[in-house]
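With one protein chain held back, the other chains of the complex are shown just where they sit.
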Amino acid sequence: MRFCSNLVSLSSERSQKVIVIGKPDDQHGWKAHGPTVTSVNPSSNKPIATVVEASVEDYEEALKACDAAKKEWMQMTAPKRGEIVRQIGDVLRANLNALGRLVSLEMGKILPEGIGEVQEFIDMCDFAVGLSRQINGSIIPSERPNHMMLECWNPLGIVGVISAFNFPCAVLGWNACVALVCGNCVVWKGAPSTPLVTVAITKLIAQVLEKNGLRGAIFTGLCGGANIGEKISHDRRIHLVSFTGSTKVGQLVQAAVNARFGKCLLELSGNNAIVVMDDADLSLVVRSVLFASVGTAGQRCTTCRRLFLHENIYKETVDRLLKAYSQVKAGDPLVEGTLLGPLHTTTGVKVYQEGIEKIKKQNGVILTGGKVIEREGNYVEPTIVEISNDAPIVQEELFCPILYVFQFKTFEEAVEMNNSVPQGLSSSIFTKNPELIFRWTGPLGSDCGIVNVNIPTNGAEIGGAFGGEKATGGGREAGSDSWKQYMRRSTCTINYGHTLPLAQGINFGSEN
Amino acid sequence: MRFCSNLVSLSSERSQKVIVIGKPDDQHGWKAHGPTVTSVNPSSNKPIATVVEASVEDYEEALKACDAAKKEWMQMTAPKRGEIVRQIGDVLRANLNALGRLVSLEMGKILPEGIGEVQEFIDMCDFAVGLSRQINGSIIPSERPNHMMLECWNPLGIVGVISAFNFPCAVLGWNACVALVCGNCVVWKGAPSTPLVTVAITKLIAQVLEKNGLRGAIFTGLCGGANIGEKISHDRRIHLVSFTGSTKVGQLVQAAVNARFGKCLLELSGNNAIVVMDDADLSLVVRSVLFASVGTAGQRCTTCRRLFLHENIYKETVDRLLKAYSQVKAGDPLVEGTLLGPLHTTTGVKVYQEGIEKIKKQNGVILTGGKVIEREGNYVEPTIVEISNDAPIVQEELFCPILYVFQFKTFEEAVEMNNSVPQGLSSSIFTKNPELIFRWTGPLGSDCGIVNVNIPTNGAEIGGAFGGEKATGGGREAGSDSWKQYMRRSTCTINYGHTLPLAQGINFGSEN
Amino acid sequence: MRFCSNLVSLSSERSQKVIVIGKPDDQHGWKAHGPTVTSVNPSSNKPIATVVEASVEDYEEALKACDAAKKEWMQMTAPKRGEIVRQIGDVLRANLNALGRLVSLEMGKILPEGIGEVQEFIDMCDFAVGLSRQINGSIIPSERPNHMMLECWNPLGIVGVISAFNFPCAVLGWNACVALVCGNCVVWKGAPSTPLVTVAITKLIAQVLEKNGLRGAIFTGLCGGANIGEKISHDRRIHLVSFTGSTKVGQLVQAAVNARFGKCLLELSGNNAIVVMDDADLSLVVRSVLFASVGTAGQRCTTCRRLFLHENIYKETVDRLLKAYSQVKAGDPLVEGTLLGPLHTTTGVKVYQEGIEKIKKQNGVILTGGKVIEREGNYVEPTIVEISNDAPIVQEELFCPILYVFQFKTFEEAVEMNNSVPQGLSSSIFTKNPELIFRWTGPLGSDCGIVNVNIPTNGAEIGGAFGGEKATGGGREAGSDSWKQYMRRSTCTINYGHTLPLAQGINFGSEN
Partner (left out) sequence: MRFCSNLVSLSSERSQKVIVIGKPDDQHGWKAHGPTVTSVNPSSNKPIATVVEASVEDYEEALKACDAAKKEWMQMTAPKRGEIVRQIGDVLRANLNALGRLVSLEMGKILPEGIGEVQEFIDMCDFAVGLSRQINGSIIPSERPNHMMLECWNPLGIVGVISAFNFPCAVLGWNACVALVCGNCVVWKGAPSTPLVTVAITKLIAQVLEKNGLRGAIFTGLCGGANIGEKISHDRRIHLVSFTGSTKVGQLVQAAVNARFGKCLLELSGNNAIVVMDDADLSLVVRSVLFASVGTAGQRCTTCRRLFLHENIYKETVDRLLKAYSQVKAGDPLVEGTLLGPLHTTTGVKVYQEGIEKIKKQNGVILTGGKVIEREGNYVEPTIVEISNDAPIVQEELFCPILYVFQFKTFEEAVEMNNSVPQGLSSSIFTKNPELIFRWTGPLGSDCGIVNVNIPTNGAEIGGAFGGEKATGGGREAGSDSWKQYMRRSTCTINYGHTLPLAQGINFGSEN
């Protein structure tokens, strides 16, 4: 049983080209009884489809099914679970283009990024298959004779994933692939404004489970809003909640989950900077800043929002950026050649406009952009602003393509400014100097979770651990040993002898 | 500068034999201006010494010094920091017996346990020295040509340690050794009722730092109460707070630390069970239960509080336990042969008495014990109680030597009862059946952080990770990869080529 | 360019059903000019096909192409190489049944084992894909300030694989998947008597390389005999030779490779034992011994050849084994229900006959079997022999289904007998006693590379490391960190500071 909402209708011709997955009413168990939500195309603000969300009763039913399914899934061996995830990867691969188009259509990002996001999910599947034979525990030498000390890793049970609109697909991929291989059932609530992606992905995964004779509730997709998110946060049956979103909401989730002794994995706000030293390759810099600041219309958590330029190359870099910005082609994200798609919602446009007002009040100087684009859809101009690092707005994450530029004299000064915001997700330096490279990645360098050199702040690979420090929440997803967060660690000591030697050589009464 | 409180006076002759460390007034920087607290011998309730605690101003001065010292310590290489920790181990080794006696005197645990606790600190030092060359980052294969992907580990900065009275020495050892080697300064607040141990340990570590020409503030010891603890929780300069104590207080600490985007490492309440199958070696069982339930007068977080006995061996085991309990020698913890020392405080005795009352009201049957021992000091009888698993009191951690016994028929039933409390620290099974051993340590077995077989719930080795799940807080200290909690992980990608290939094969504009 | 021999003709109708891969003459580069070899069906000794082997000139041409291809492959990033291996897995998956039938047809093993072998290759591909993002190097803390110490892993260059007739497919899979992902080109010489499998696998891999626009020489398959093997052993361009075969030949290979400073990975003879304690589950024992001793007609390197039975269950176990042996169905390996296929060659039959003679001379008593089966093909009776552990023949690996049974009284005695042969590949104990389980796997237990409990000696999973000690050669293939053998490790220390501090605090002249 899967409680993902049904597609009720598809109103746009456009969408007919992209949504090819699933037959809406062919399966017992596809149901929802909550409010109806309309999926809107951000490049036109026209509706694509209406979707029925999960009601609170649907949620309860779903969780019961999930809770009932977990024993089966936990006891399946990890390599067998890996085989299921491999098949999920294959079904995504078979639908790569259609899904990529759907992501672009519904979220608004340009097609190469839409496809890239699905590819990231596929990469995660492939990675997780290998992982399924490598989520190793340890045998640790015991100080006591005839004792085996083992560090065992067991599944948590149920992992809740609450993802955001800007990566409606990849963030689920990071979490679900690892969570599933580790033996957890997954309950996913996608963003309320990207229900079609939620439905599409859920249906594809459901196919795989069904084909293998497994309960659909092992992976449960839900369309829904804050009320469903709140249910997940407070639900004791959900052992880990992986939340992607703003710092503000993340802290509420964390408080709710902690209060019930659950675990949290938080991917919250970023406010990312690029530092450019005067020996940098400025061509690389310009391309990188463009991708990092304008890409996804500034709606990545890893979007570059602050640019620190060494005084020697300040003017030249700004000039080259202005030129590059002037050539950015805004338009329909599905059309080849478009670099700038719309903001995801009209609210996003409002945030942009209010941000520009604040910037002006705080003595920011707009070097380019600053205006809403007069056309259908949520388009705004990519914007570059000269502003003081002391302006309060620099401490905030505005989720739109506004870039602040600053001048600095020394590496130390640049690092200090990089570290001077509450958030700690991503950061980059451009330099050819090995000393600065390793000071940047060292104890007194960038304080972020992602610390790049000569590449933008965004565009992470799945092999590494993704996530950030401070107000970004401290979670790590995707590669490295992120899988440990999806498992319960136990230190197991097995005495297979006949006596009871105590650690630290303690003698407690006589042995007899 | 170190802000550990001075010893003001020593009133007991007893203590003169044990405190041989430090000359109280020989060092600029040993000072405190807060309230005076009296250290009391729990086996007599007579004062040992009075100590001046840190005032809030002292705390501020200390933190400033610590914050100023951290750059120096963070930049020292890890193997050099390891050498300092090695010397700390050596100075503790040279004072092993004196310190062990001091722990026994002030905390009340029997001497072998007092010495064992210091030995555990020493073991941690030795372990951490090796660790100082093994806190390895990773080089992860990048999918992009001419890119190095590194996972780097850097110090957090300052680690706050708030420890409890029951392990006034070892818990600091678990934290400080790893934190220091990882490049962090340490701010330690010991329990308000064990200030002499706090002073003694701080002075020894100060000696080592001084001898090496390092700032004393790298390790800052503080005597103080809840107000100092609260300062630590809210202090943004302290990146990680490692807290050992009750679930209730732990949750407050966690909320405070999370609110300021800090990290927490929580070691909270345990409510640990031993399961005995009918093929168990009952001699091993009886010795283990005795150590686990009566040892440290029931004041370990890993104390066994719940005993699940297979119906076939229920009667025999209870009988043998009653016999063993009847032979437990209560008395002065410093006297050889004593197995049961006093509770640490008169409050502990009150908790015991109220617990016994509640037990009776909830239809518990006292098989042995149940009374305060009529003598000087905080002595209570080790107690065995037959009670229903549904009695509410079974869900609580009473920090005294009360053991509940239960009968069960099947392994599954025993596991379910083991897992039916909010806490998830430690658990043991006694059996000779490999199938049960591995089901016990497997996905549907014990849900605790420590999952033992044929040994008691207590007495962990430092090589493994120590800590528990659920209301126990989820932290892991000492061995395994616990060190990762004391460091900041960064995923660093270095482009050393001339082009900008993007992950997931994304194409963002043309390359030129 | 690939130098695998062409299929020249297919003479058996049987084979037409199984060989569906490749068009023999559609590709420039498929060529061979050496002697012609005939592939023979071991269940009938009728020819299946004739194949032209590689000449020495072909070998030279092949190696030149391979050497020229290696730079390209080494510089491709590991995750991209992983994608190629994923595609190899997919093409094998698409041909699973056909390939499985071919393995059965040409090698003689029963179909479930033929398919299982191909499945093992596929599993290795899936595993290696994940591995391609996890062949991690390390960042090791340096004792010198401003120094990065890295442990880097780079490809070796070319890996030579010489495999044996008994696993014509899986052994290549173990080596090639890992070698390729690690960045090495592969030169493979299959067994001279299984050329069709060699051709089939090579062609499938060639397809994948071609489809991806990569040079075919990245994977080079060769049909050939000892002369080609010798070329590989002595070729300085081949950095690692992975050899599977007899101890005798393996030592020659090793000497040749060492003389030219190459690396060896040896999987040599096994002489594997099962120990049965008197608490064992005898049903499990009988099934396991049957699979381990009769499976693959005793031609696995992990075949059980020695059975140590505790005196208390000796008679019962032998009786049950005799009954089980009497029900073994010999016959065409492609027919469902067959458990015993033919020996691979007439030479194998001769070895069996001579072995039986020696056994008799050394006072062995044949309990069942001992005779060649009178029918077409190389069939021999599965044989159980009672013999003294001191008989010299017990020290040898006879590659046929002869099982020696022995009695023992104590665990220690059984372990000693287990360890008393030159070989050290696989071993199993059957017991329910945890103490014996962990003594068996401990320092004074079995001295083999594979140490099982309650499963047979054969049937390894790919997630673990496969290989053995002593005369078995010490190599480890497939999972765990076996990949390290396919890479060159370098310890890299990068000084990014301005001074030259020396390790161990050495002072060499003044710093100026």
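Note that the chains take the letters A, B and C in the order they are written out, and that residue 1 is the start of every chain.
What we mean here is this: a contact is a pair of C-beta atoms (placed from the backbone, for glycine too) under 8 Å apart; a residue touches a chain by one contact, two chains touch by 3 or more.
Predicted, not measured: the structure shown is a model, and the values here were computed from it.
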Among listed residues B:126, B:316 or B:413, the absent chain is touched only by B:126
For the full complex, which residue in C:45, C:388 or C:493 touches the chain that was left out? C:493
What residues on chain B make contact with the chain left out of this view? 79, 82-83, 86, 123, 126-134, 146, 148, 434-435, 437-439, 461-463, 479, 494, 496-498
Give me the chain A residues in contact with the hidden chain, please. 75-80, 132-145, 147, 150-153, 432-434, 437
Identify the residues of chain C touching the omitted chain, counting contacts across the whole complex. 71, 74-75, 112-113, 115-117, 119-120, 123, 138, 140-144, 147, 149-152, 154-155, 183, 251, 254-255, 258-259, 261, 263, 281, 284, 287-288, 290-291, 295, 339, 422, 437, 441-455, 459-466, 469-471, 473-474, 476, 479-481, 488-496, 498-500, 502-509, 511
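Note that in this section only the chains that are shown with their structure count from here on.
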Indicate the whole-number Å distance between the mean C-alpha point of chain A and the mean C-alpha point of chain B. 35
Which residues belonging to chain A are in contact with no fewer than two other chains? 123, 437, 461-463, 479, 494, 496, 498
